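Only one protein chain is missing from this complex, and each of the others stays in its spot.
Moving on to chain A:
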Amino acid sequence: MGNGVPDSPTTVTASSDAQAPAPTGGTEPLVRIRGLRFTRGDTLVLDGVDMDIPRGAVTAIMGPSGTGKTTLLKLISGQLRPQAGSIEVDGLDVHRLGRQELYRLRTRMGMLFQSGALLGDLTVFENVAFPLREHARLPKSLLRRLVLMKLEAVGLRGAAHLMPAQLSGGMARRAALARAIALDPMMVMYDEPFTGQDPISMGVLVSLVHQLNDAGGLSSIIVSHDVPETLSIADHVHVIANGRVLCSGTPEHVSAQSDPRVRQFLDGAPDGPVHFHYPSAPLAEELLAAGSRRGW
């Protein structure tokens, strides 16, 4: 591993003077990312990302589809290894931890997968109970009460007996959220929590994220491209595109950016400096060509 990047103050962030302003009286950030580089085969997904994620706040990571937001969460949680750079979570270098230590750290992290990733052979109740059974020796009645409370919070207490296959996509996501917060972690990473939610559950989820943060002192990282919802609940926003951090700061700061790349994403313009399209030859050229060397 080429972990050679010192904790230098970042210089990479384009067009931003307010680099992740430390919120509460200069405490260490919960997550500190320096010089992160990650490639998938020949594609450079993340290219020199520097990012601080403060404690006790809601931090949003926004960016177009396919820029590596999910990848970034998997790197933070140690499921993937970067080619270069370092990630510290709560002072621990994630990619230098031994297995036991990494697992201990993960009991303090919750993650909501983009697909939900509920265990298919367990009911919703058992799914939420799973981390509690694995990591906390609780009496049966307490376990039951805890699980039902978590399910109540996401509005699925009535669905406790259903199997994951019987849930809709949005319900599965909410059940997965209940599971992610079952162990009362110090941080929760939400991968697209709002996709597939109707306006009512969306509102409930937004306020739930808020509540967890205010009451539990939890830190949240939300990955999303739902611009208005995310800006409304985030304390800090990082916009990434093309493998780099475009700008970071408070939602007001970010919305006030004049950088055309940021504006394009926030305003939803189909094409501009940030590519909506996966890298390709011009359309006309490809349509006129007799055939592609890939065979179609």
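One rule holds for everything that comes next: a residue touches a chain if its C-beta (ideal position, glycine included) is under 8 Å from a C-beta of that chain, and two chains touch if they have at least 3 such contacts; residues count from 1.
Rule of thumb we're sticking to: contacts and distances are computed from a predicted model.
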| item | value |
| --- | --- |
| UniProt protein name of the chain not shown, from "Quinol oxidase subunit 1", "Intermembrane phospholipid transport system permease protein MlaE", "Ubiquinone biosynthesis accessory factor UbiT" or "Acyl-CoA/acyl-ACP dehydrogenase" | "Intermembrane phospholipid transport system permease protein MlaE" |
| From A:Arg55, A:Lys69 or A:Arg106, residue that would touch the chain that is not displayed | A:Arg106 |
| Option from A:Leu97, A:Ala117 or A:Leu143 whose C-beta touches the chain left out | A:Ala117 |
| Selected residue (touches chain absent from view) among A:Glu134, A:Glu252 or A:Glu285 | A:Glu134 |
| Chain A residues touching the omitted chain (full complex) | 74, 77, 79, 103-104, 106-107, 109-111, 113, 115, 117-120, 130-131, 134-135, 176, 179 |
